[in-house]
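One protein chain omitted, others in place.
Naming follows writing order (A and B), and every chain is counted from residue 1.
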Amino acid sequence: MINNFGSALPEFVGTTVLDTIGLVIPGIDSSLREEMKLPAHISALGLLSSRTGAAGQICAIDEAIKNTNTEIVSIELPRDTKGWGGHGNYIVIGGHDVSDCRRAIEIALELTERNAGEVYISAAGHLEFAYSASASHAINKAFDIPLGKAFGFMAGSPAAIGLVMADSAMKSSSIKLTKYLTPTTTSHSNEVIIAFYGDTEACKTAVLRGREIGLTLLRTLGDDEPCGPSKPYLT
Amino acid sequence: MINNFGSALPEFVGTTVLDTIGLVIPGIDSSLREEMKLPAHISALGLLSSRTGAAGQICAIDEAIKNTNTEIVSIELPRDTKGWGGHGNYIVIGGHDVSDCRRAIEIALELTERNAGEVYISAAGHLEFAYSASASHAINKAFDIPLGKAFGFMAGSPAAIGLVMADSAMKSSSIKLTKYLTPTTTSHSNEVIIAFYGDTEACKTAVLRGREIGLTLLRTLGDDEPCGPSKPYLT
Partner (left out) sequence: MINNFGSALPEFVGTTVLDTIGLVIPGIDSSLREEMKLPAHISALGLLSSRTGAAGQICAIDEAIKNTNTEIVSIELPRDTKGWGGHGNYIVIGGHDVSDCRRAIEIALELTERNAGEVYISAAGHLEFAYSASASHAINKAFDIPLGKAFGFMAGSPAAIGLVMADSAMKSSSIKLTKYLTPTTTSHSNEVIIAFYGDTEACKTAVLRGREIGLTLLRTLGDDEPCGPSKPYLT
């Protein structure tokens, strides 16, 4: 359900949940190209950017570049989430043809909507989960996951919830940790975050275990049920 | 329309839109003076500080110090905007006489209200624009604009909107880029920001072009019209 109304701009691709916008730039201005240190073979850009969420959009871009002739330029995680304690995202991809970039961003918008099912927000805090059966270049760049490996991710806020989730997940399954992030090593977010790889079953088991504990703990902080803009998809 | 009620403190100057407060300190405590590394010739301070906005307040201070016997001490940009994806500001000026500082902060409060007309906020994101026909010391310090040159600024959030604005602006006009900022080079804000200089017409053309594109794109993210606390003033 990507919203396409309202824009006749050639740069516009679409919008979706979590205040996510997808855009393309056919041939970027030369001063900006220099500032962005773009390699010579990249002539068109695709942009994905949200106020809320990080891993879901990175996984969406990961699939998008697998399926198109495009590559990652940069992945940045601002301190955002619209007043909550986590990140937004700003992802730039590049390609030779703007049609490739546009197709990639279309795919990424569709998958961002699906992946948003694993963002859970309550009045007190938030949780985010992600899983991929096979990491490609975006997941590799963002989380140091070896290419082709199954990948899992979890973030919990307030941060202490994230550490208990991480501990339970690591104990539940044989997985290899690649990222352990706390407020001083993120963009000052109020989260503990882990990323890991392993067998597909091990990664999924760990994510589901973290989700179970995380939801239980986040529920103790208030009366409202943590929920997101889409349907949970990990089972 | 500066609100002066409620304070009989000698430090109080006034308040205005965007949760902006203006204050003076006649003779700062010696331990704080040392921490702030104030030069010996500065005996009084003027303070301007807002929850939302950056370039508009910097331009306001720029005019204020042009018109008074004061100078810039420091310009800091916290990650704020009251739950949105950008910055607030904390600006300190200094002078020999507290009356100079007070007058400068009065001017800055008046101009902050006017400049707030180029802050546009929707439920999804925000935009900020600024223009000055002749940069002085505040704009020079914050954005590396040569003294006396015409100056333009734009910020867009979510960040991808900012890059398309920047690209359109740079292509529309012959201007020279001095700052290109993304989440990792700001205070982790969810913005792309550019600052530039050139002929007055070129700078204004670029700002207006960025504003046109930015508003079109921000409108695609929701039903509410992006708007600010004052009337847009750039035409």
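Following the convention adopted for this analysis, a contact is a pair of C-beta atoms (placed from the backbone, for glycine too) under 8 Å apart; a residue touches a chain by one contact, two chains touch by 3 or more.
Given the structure is predicted, the values throughout are model-derived calculations rather than measurements.
Only one residue in the set B:25, B:42, B:107 or B:175 touches the chain that does not appear here, and it is B:25. By the touch criterion stated above, the residues of chain B touching the omitted chain are 3, 5-7, 9, 11-12, 15, 19-23, 25, 28-29, 31-32, 35-36, 45, 47-51, 74, 76-80, 82-83, 88, 90, 92, 187-188.
The chain not displayed touches chain A at residues 79, 83-85, 124-125, 157-161, 163-164, 166-167, 170-171, 177, 180, 182-184, 187-192, 213, 216-217, 219-222.
Rule of thumb we're sticking to: only the chains that are shown with their structure count from here on.
A turn of 120° superposes the CA atoms of chain A on those of chain B, with the angle given to the nearest 5. Centroid to centroid, with C-alpha atoms defining each point, chain A and chain B lie 32 Å apart.
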